[in-house]
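Of the protein chains in this complex, one is absent; all others appear in place.
Now for subunit A:
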Amino acid sequence: MQFMLLFSRQGKLRLQKWYVPLSDKEKKKITRELVQTVLARKPKMCSFLEWRDLKIVYKRYASLYFCCAIEDQDNELITLEIIHRYVELLDKYFGSVCELDIIFNFEKAYFILDEFLLGGEAQETSKKNVLKAIEQADLLQEDAKEAETPRSVLEEIGLT
């Protein structure tokens, strides 16, 4: 996979994951043009299209478009399954995920994606294992935060 984009029906970007090195300007250009192209597709059209020299696989879930650019030798149908798996992971994590969840917790959406895909390939094909890893990492984060707070309270009182 070369990149994955999530965007709303109004064309607002909600997540962008790039697996190929491109300058900011190029990324913006690609995003803008691709979003336009995908949004112009009618609902009955198939999920695959050729755009520039890439194969694009996209699927709409409620108000969000999930759009991936894959290489020539990649299997389009399994990419649809990858997208679906990611949506399932988000759904399990947020509990009935909706676009707002992704907007307000975009960093978590990234963390989940990074636990599922690495370098554009799936690293873990078990749903359970991905969610478990995220859970553990979250706990680690919580522990770290808890360890901090007493310190700053003491600091505020002036007793360091």
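Everything below uses one rule, namely that a residue touches a chain if its C-beta (ideal position, glycine included) is under 8 Å from a C-beta of that chain, and two chains touch if they have at least 3 such contacts; residues count from 1.
What we mean here is this: contacts and distances are computed from a predicted model.
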item: Candidate names "Aspartate aminotransferase", "GPI mannosyltransferase 1", "B-related factor 1" or "AP-1 complex subunit gamma"; UniProt protein name, chain not shown; value: "AP-1 complex subunit gamma"
item: Options A:54, A:80 or A:98, residue touching the unrepresented chain; value: A:80
item: Residue of A:39, A:54 or A:122 touching the missing chain in the full complex; value: A:122
item: Where the missing chain touches subunit A, by residue; value: 13-19, 21-24, 28, 42, 44-50, 73, 75-78, 80-82, 85, 103-104, 106-107, 110-111, 114-115, 118-119, 121-129, 133, 136-137, 140-141, 143-145, 148, 152
